[in-house]
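Taking it in order: structure first as structure tokens, then the write-up.
A single protein chain has been omitted from the complex, and every remaining protein chain is retained in its original position.
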Amino acid sequence: MKLVVAVLKPFKLDDVKERLKTLGVAGMTITEAQGFGRQRGHTEVYRGAEYEVDFVPKIRMEVLIDDAEVDAVVDAIVDAASTGKIGDGKVWVIPVESAVRVRTGERGADAL
Amino acid sequence: MKLVVAVLKPFKLDDVKERLKTLGVAGMTITEAQGFGRQRGHTEVYRGAEYEVDFVPKIRMEVLIDDAEVDAVVDAIVDAASTGKIGDGKVWVIPVESAVRVRTGERGADAL
Amino acid sequence: MKLVVAVLKPFKLDDVKERLKTLGVAGMTITEAQGFGRQRGHTEVYRGAEYEVDFVPKIRMEVLIDDAEVDAVVDAIVDAASTGKIGDGKVWVIPVESAVRVRTGERGADAL
Amino acid sequence: MIEAVTNIPYPSWLNSGDNTWQLVAATLVGLMSLPGIAVLYGGLVQRKWVVNTLLMAFSGFSLVVLVWVLWGYNMAFGPQAHLGATGSFWSGFVGHPHPILSHFAQQGQAESGTNTLVPFHFPTSTLAYFQMAFAAITPLLFLGSLLGRFKFKAWLVFVPLWITFVYCINAALIWGGGFFAQKGAVDFAGGYVIHLSAGVTGFVAAFIVGPRLNRDKMSALPNNLMMVAVGAGILWLGWNGFNGGAPYYAGADTASAVLNTNIATATALLTWMFFDMLFSSTRKPTFLGAINGMICGLVGITPSAGFVSGTGAIVIGVVCSGVVWVAWNYLPKIRPFSKVDDALGVIYTHGIAGLIGGLMIGLVADPGMTVYGVTGKDYAGEGSFSVGGWFYTGSFHQLWEQFLTAAWVITYSAVATVILLLIVKFVCRGLREKDEVLEVGDLAVHDEEAFPRETFAERVSSLSRS
Amino acid sequence: MIEAVTNIPYPSWLNSGDNTWQLVAATLVGLMSLPGIAVLYGGLVQRKWVVNTLLMAFSGFSLVVLVWVLWGYNMAFGPQAHLGATGSFWSGFVGHPHPILSHFAQQGQAESGTNTLVPFHFPTSTLAYFQMAFAAITPLLFLGSLLGRFKFKAWLVFVPLWITFVYCINAALIWGGGFFAQKGAVDFAGGYVIHLSAGVTGFVAAFIVGPRLNRDKMSALPNNLMMVAVGAGILWLGWNGFNGGAPYYAGADTASAVLNTNIATATALLTWMFFDMLFSSTRKPTFLGAINGMICGLVGITPSAGFVSGTGAIVIGVVCSGVVWVAWNYLPKIRPFSKVDDALGVIYTHGIAGLIGGLMIGLVADPGMTVYGVTGKDYAGEGSFSVGGWFYTGSFHQLWEQFLTAAWVITYSAVATVILLLIVKFVCRGLREKDEVLEVGDLAVHDEEAFPRETFAERVSSLSRS
Partner (left out) sequence: MIEAVTNIPYPSWLNSGDNTWQLVAATLVGLMSLPGIAVLYGGLVQRKWVVNTLLMAFSGFSLVVLVWVLWGYNMAFGPQAHLGATGSFWSGFVGHPHPILSHFAQQGQAESGTNTLVPFHFPTSTLAYFQMAFAAITPLLFLGSLLGRFKFKAWLVFVPLWITFVYCINAALIWGGGFFAQKGAVDFAGGYVIHLSAGVTGFVAAFIVGPRLNRDKMSALPNNLMMVAVGAGILWLGWNGFNGGAPYYAGADTASAVLNTNIATATALLTWMFFDMLFSSTRKPTFLGAINGMICGLVGITPSAGFVSGTGAIVIGVVCSGVVWVAWNYLPKIRPFSKVDDALGVIYTHGIAGLIGGLMIGLVADPGMTVYGVTGKDYAGEGSFSVGGWFYTGSFHQLWEQFLTAAWVITYSAVATVILLLIVKFVCRGLREKDEVLEVGDLAVHDEEAFPRETFAERVSSLSRS
């Protein structure tokens, strides 16, 4: 089993989610994040004082899936999330040793 | 060393935390998350316009532990977090190669 | 490729970020988190009722890097984040199987 | 001046200064409700109940406005219905209900048993509107006891019933020239009719409706203290209209009532804060504690603002705030308080503070404070009216009248509330939202939340506009 | 009393009661704009547009203040310019523009075609300031249609132009003793001059400026309902000054206007809420729906507050709120409404509500409601003024005048807005912020965001102070 982690532009969340649904992905977990990278941040000015904000708002998505689906899922996310502009984000895959569905205690694939 | 990640219903956080304390778990890190899955979201209506929210608030918990404790910790979480209702969440285990305690620089098990 | 995860005191974020820049780290992703551990939380009182808050605000940082850089990055973070006081946080390393840059579809090291 | 007199664009009985003051005072009292109480309570509840709190406040206020012009005003301040022999309790029990919608009813000179000393200087519309603002804030006060579980539909039914059968009757008896007024009991601006009654009603209702979800009670953190500050500030200064409007003329006593209101409030706020710093478990001054003290002072001085001197105002501020601080911290552990989930503690800051304030008239009312009649240096005495407490008169008469009236208000408000809620329960099939609904809160009751985040929402409906 | 009369520190024509009322009313109207409308709209927009909304409100208000004292006041309320033969449309079209900055202009007794019945009891400063508050809120109202894309610089140019060429002319025609005033059309406190005109202007401007980013339209969630409550409460009670100030004297009709305003508003709020509970897709009462209803009531009663009795106020509340509810829910699907992105729906709650309210004068105005002249019980009749609608007079004359005036206001406001915006577009090189800017919002336009979080920000500039 694998965990696909994706960092995306917030307004792309819906598109990615819809695409994953079509692949039959059962669920996902999202957190609001701040990204630092090539995409520049911005300056804020309050009462004459300037503040630099290097981070830009991002959405961090975690999808737990069977090994078999990894490529399909990664490609789907990349495809749905891409705008071609700097800051589109990253996707990475992490090995998962086991997973449980809290409600039922089911393990492995059944947990998804 | 392993990282146990759990996605839970927010109001279960206290119970799970207390249970883990009893197991002698030294610490944990929490983030507020939004979950998508079987548990349905809700509709919001503002000034006549309807908005669909597919995500439900969840708590994402990370616990770094020794390999030996994995099963005990996972079982404890599953047991404490379960309500038997859809949306109780997931728990998964990820391999960790090394860990450091920032304050002391201690590594491995001592870092916990 | 590895994922270095660090849990830090919020006001240390700038220092750590600057240090990583000097190491040529291309980017990172941050989430606001709540930590439980040796560092005690606090009590809040509203209209005579006391509430215990066991969690303290932390910053959770994820940095995706090549295997070669792991030690340098971890040491840099530990060094920059440390105040010597309880609650400085943890750093851990997780194996990553693959990574993609959404904008270009580049994989592996090029994705960073 | 002659010229200015002859072409006044209003009747000779109308004094534009007094009419202006009364309308402004009414507006200030209105602001105490909207947005005052609405956001004060909105800031004190959990995030999940903010919208419900706001809508109950706005809808409750609106319901009272309609009840008032359709029948309420005349029940409370119109000609007595004389349900019994003249002078008897029933003769002064309530006024004859009829609307004040016609141009006669609105534009004629105000007349009411509430003032028999000097003719009013303004039309019925002014008196009716001022009293409407008083009536409208009362249900919003006891709303504080019922937050977080009261069924929205039940609220819509309970408010009109309560105003009609509890508020209007207490107002007629104490203000409208009814039984207690005839007996000589006084309530300057509503310590009994409004605050004591609201406190008792809220407490009894909270018991009947039952507690909030235990999960909510255990995590009943306020959501926004800055919003509490907005409401609290408007309450304090708005209270200048509340107590300042009571004399019905922009005279000397009006000024004293305003000044005393601020003296008592400042004293009470500081008293509670110092008690927190000296006696609370953490020995720290808290903002919400100070606001509690502030409310105790405002409520405590309400029954007597124009009857007491500045000295009396200070005494009332210390006593009301001090006593309520003790009650607030110890009574919750004792029955019946330990058994009732009075969400915001209205029984303490309004019920007990109003009661003590009303009784203290019997002790510290200064007969030298002339409510009506030519006052001050060139005092002339005719038509003069004032109230005297034991400290000044050595007589307990006034205290006794205040006590009897308080006993009535407490008993009647409690009993009537029980009966009305049983009716509401029957009509609305229950007084509580279902537990599944309570678990969710605003989103379940109104499909709205107070602070929506757009990130996770997707527009589905077709309104092309918003 | 003699003494009190002889040494009054102001001219004999000045009545301190009437002057006080007018200044207080003006202040209440000012509060409706700042902070009222500013935070009502600020709470209704998306997070990313809050600062932009606030600054447009504060700067727009300020621009009107200056235009008003430099030339606007005299265009609207000063001596007519007589651009045509006496009695002709052009003779009563507009006043002669000149400033009111000198001490003569400020301290002399007010004189204006707006009132020919009784001399004013206050100086020009008072009348000018009261009318300034009226003028200043109007652009803030139609701002609601343009939020989320209108170019900030364009706003700064459009507001002065619009006040000069649209507001002042409509005010002169209807209030300043101009053509429609002479015809007998009435607008008690601005249902036409302010709300109908603002609704039409906003709608037309929204069409010309074009819609918000589709991404924004699709996720146009409000950001803070409690802030909406703050603004809404201030609006409601502030409206006591809006409608109560219209008669210019703190007389009997002023009191009736205030009372009727609250009756209609409460009725309208409840009407919308019940419609939501009965007919909306989710059958739930919503807070923002109730606020829409509240605004419909406030706007709907504005043209007639002192012309109708309480019965009329109730009718107006039900009709305005009910009709707008239907329009709000069904018109957006129909052209032209489906083609225009009127961000906050100003055309509905101000345009349509103002129109209906203005027409209803022709139906429910009660000739028994005496606006000026000795009223009520000891009625004397001289110099008395009132308005009669069909229900009371059986004549459609008033309705016809109201209709003609509405037709003018709609047509003129629409046409003038188009012309002025084309000029602004040319001057400011466009009416919209660039799309990259729209994607970011406040941070792009002002380098500020409404709720900054310090965690990710690093101070770079050298201001040692803040």
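Odds and ends about this structure:
By letter and in written order, the chains are A, B, C, D and E; residue numbering begins at 1 in each of them.
Heads up, the rule we're going with is that contacts are C-beta pairs under 8 Å (C-beta built on N, C-alpha and C of every residue); 3 or more make two chains touch, one makes a residue touch a chain.
In this text, all values refer to a predicted model and were calculated from it rather than measured experimentally.
Of the chains displayed, those contacted by the omitted chain across the entire assembly are A, B, C, D, E.
Among E:L143, E:V157, E:A205 or E:M227, only E:M227 touches the chain that is left out of the view.
Checked against the full complex, the candidates A:G24, A:G48 or A:G84 give a single residue touching the omitted chain, namely A:G48. Annotation: of D:A343, D:A416 or D:L431, D:A343 touches the absent chain (contact as defined above).
Chain E meets the missing chain through residues 1, 3-4, 7-20, 23-24, 26-27, 30-31, 33-36, 38-39, 42-43, 50-51, 54-55, 58-59, 61-63, 65-66, 69, 99-109, 122-123, 125-126, 128-129, 132, 152, 224, 227, 230, 445-454, 457-459, 461-466. Where chain D meets the missing chain, the touching residues are 5, 12-13, 15-18, 20-21, 24, 28, 46-47, 117-119, 121, 217-226, 229-234, 236-237, 240-241, 244, 247, 249-256, 258-260, 262-263, 265-267, 269-270, 273, 281-282, 284-288, 290-291, 294, 309-311, 313-314, 329, 332-333, 337-339, 341-345, 366, 368-370, 372-378, 383. The missing chain lies against chain A, touching residues 43-51.
Criterion: only the chains that are shown with their structure count from here on.
Contacts with chain A and chain B are shared by C, D, E.
One of C-D, A-D or A-E repeats the interface of B-E: more than half of the contact pairs, counted by residue number, are shared by C-D. Two copies of one chain, chain D and chain E, form a contact in which under half of the residue numbers belong to both partners.
If you average the CA atoms of chain B and of chain D, the two centres end up 48 Å from each other.
Here the CA centre of chain C is 53 Å from the CA centre of chain D.
Per-chain CA centroids place chain D at a distance of 32 Å from chain E.
Touching of two or more other chains is recorded for residues 31, 34, 43-51, 54-55, 94-95 of chain B.
The set of chain E residues touching two or more other chains comprises 219-222, 281-282, 284, 286, 288, 329, 345, 456, 458. Arrangement of the chains shown, judged by which pairs touch: all-to-all, with no pair of chains left without contact.
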